[in-house]
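Only one protein chain is missing from this complex, and each of the others stays in its spot.
To keep things simple, chains are lettered A and B as they appear, and every chain counts its residues starting from 1.
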Amino acid sequence: MTAVAIRGVRKLFGQIEVLHSVDVEIDDGDFVILVGPSGCGKTTLLRMIAGLEDVSHGEILIGGRRVNDIAPKARDVAMVFQNYALYPHMTVRQNMSFALRLARTARVEIDKRVERAAEILGLGQLLDRSPRQLSGGQRQRVAMGRALVRNPQVFLFDEPLSNLDAKLRVQMRAEIKELQQRLKTTTVYVTHDQIEAMTMADKIVIMRNGYVEQTGAPLDLYDHPANQFVAGFLGSPSMNFLDGEIAEGAMIAADGLRWPLPESFAAQPLSGRKVVYGIRPEHITITEAGIPARVQLVEPTGSETQVVLQASGSTLIAASRERIIAQPGTILHIMVDPARAHLFDPESGKRLAA
Amino acid sequence: MSGVKTWLAGGVAWLIAIVNFFPIFWMLLASLKTEVEAVQTPPLFIFHPTLANYRDIFALQGYAGYAFNSIAISVLATLLMLLVAVPAAFAMAFYPGRYTRDILLWMLSTKMLPAVGVLVPIYLLSRDLGLLDTRTALVIIDFLSNLPIGVWMLFTFFRETPKDIIEASRIDGANVGQTILYVLLPLVAPGIASTALLSVILCWNEAFWSLNLTAHNAAPLTAFIASFSAPQGLFWARLSAASVLAIAPILAFGWISQRQLVRGLTFGAVK
Partner (left out) sequence: MSSVLQDHSAALRRRPRLTAWLPYLLSLPALLVCVGILVPFITAAWYSLQRYNLAMPMTRGFIWFGQYIDLFTDPDFWNTVQVSAIYTIATVGIELLLGLGIALLLRERSRFNNLVSVALLLPLMTAPAIASLMWKLMTNPNFGVLSWLISLLGVHDFRWASDPRTAMFTVVLVDVWVYTPFMMILLLAGLRSLPPQPFEAARLDGVPARFVFFRITLPMLTPYLVTATLFRLLDSIQQFDIIYAMTQGGPGDSLMVFQVRAYLEFFQYTNVGTSAALMMVLWAITYALSNVFVKQWLKLRERAHGTA
């Protein structure tokens, strides 16, 4: 069953169109992440699902029901805001029970749900504190608790981790994912961090400038990006790109170096075609013989070594699980795995299929 | 800051505090003297204090009546102002229209009407409506005078509220009324309090209209003071006592609510 359906949705602020005919289908129980650079429209889309923004064109359905004209409170969604938006004059318990009190839920039921949520989120000790007395991470949990007690059809998260420090972020990432898997509630999550998207999502929706660039499972998008933008957005360090031309069964770069093509391309006569050649850092290996590249910088992260190289007029990053020791300025040889190379059309950015 | 500097700064601060407090203090002293002592040269710092002046004022001059008028007028005018200003400021903060900014500026500009300029029309109007020497007239005038500042300040306070919290309450299921009652009002309550405080103080200290539009019945404390300026000259000791009684309540009130007051003064003006 489709929990949330976004069909042909466009959004205008005055004369400016910020979302151009967006279509997204979200299945029941899925963890879907809307990801993209600032200004791509992901937060606007989320707010439209919540009902905080109107839909200019198109429709949004929740649980099969069209909700365009339905007020937020009647949509059965709960939202966790980026800045938590806790009620400063209420205690944690009151914050969490506010919605239920408004709905005139029985006192017993309210207490039960609050206790349960507090237990899941580790807020038991903090129930009678006021938000002022809590740390950032604790406030974030209260915000989640507030959403949790409502047992909504859909959870909405608006960049909830961006105000936390790095370590806490990693921890919360896992907790949120775990929570969602346990509760199996449909979740729509907005972030600009592609790592969050990769690690947490069942399905990723990548957006840019109001368009959906690609939708799919994280690894699908990683291995088969639809265009250059998606290819460069997912993965850290990001994919390397080289300009060149196909000739003689290989990709000839600006300086004449030959880069190997995937088998399917090598067989075809695409001679003369200008392309952008993409290869991920982990698919570049440092070898004895191969394409020469000058070392610029060696960055060991502990678990892998990233080497910044200059080749064919571009800066490339190679990532290896082995420890590489090389002085800046020396020449190393690299080899790429041809099967992992991608070709993109220079003008449209679209990936070329074999 | 070096030790000497801090010490110096502290000293200057003390000096300023003393200078600020001294006139009030001196008047207080004068009120405890006899008429003769009050005008002695060189001025007396050491003397036998007496409460005779205060007794006189309470007994003979009907202080209670004037005080009651001051309280009644200040409170009523403030309540009236809040009643009108809160909805207006709310509307302007949350439902801005094309003209919101212009309306605000216009309200501010009514503050620029010099009082004397409208004295004659208002005096004549009050007389024709039979409102001379009534508390009603002063309540209305004070209310009108303080409305622009009230709206302006409340508008600023309303806009301070983070919109996230309001959205959160909408998603939690509150309708507009519930949002206002349970979320917005608690957040703005300090702001409303500050505005009310400021209004009370302004009403209490209002002298111009009090003098011109009232006689016996509705005269507040500020007009009361004027009655001590007899043609024979000023009875300083009594005058001082009357003045002390006129400003003491508001000073005490202001002292108790000092934090709110400062907040109101600064927020309303800048943000």
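Following the convention adopted for this analysis, a contact is a pair of C-beta atoms (placed from the backbone, for glycine too) under 8 Å apart; a residue touches a chain by one contact, two chains touch by 3 or more.
Just so it is clear, the structure is predicted and the values come from calculations on it, not from any experiment.
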{"item": "Among B:Ile57, B:Ile122 or B:Met153, the residue in touch with the chain that has been omitted", "value": "B:Ile122"}
{"item": "Footprint left on subunit B by the chain that the document does not show", "value": "1, 9-10, 12-14, 16-17, 19-21, 23-24, 26-27, 30, 38-43, 84-85, 87-88, 90-97, 100-101, 103, 105-122, 125, 144, 147-148, 151, 159, 161, 163, 166-167, 170, 176, 179, 201, 204-208, 222, 225, 234, 236, 239-240, 243, 246-247, 250-251, 254-255, 258, 261-262, 265-266, 269-270"}
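Quick note on the criterion: only the chains that are shown with their structure count from here on.
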{"item": "Residue numbers on subunit A that touch subunit B, as the complex places them", "value": "50-52, 71-73, 77-79, 81-89, 98-99, 102-103, 146, 150"}
{"item": "Touch list for subunit B against partner subunit A, complex", "value": "162, 164-165, 167-175, 178, 182-183, 186-187"}
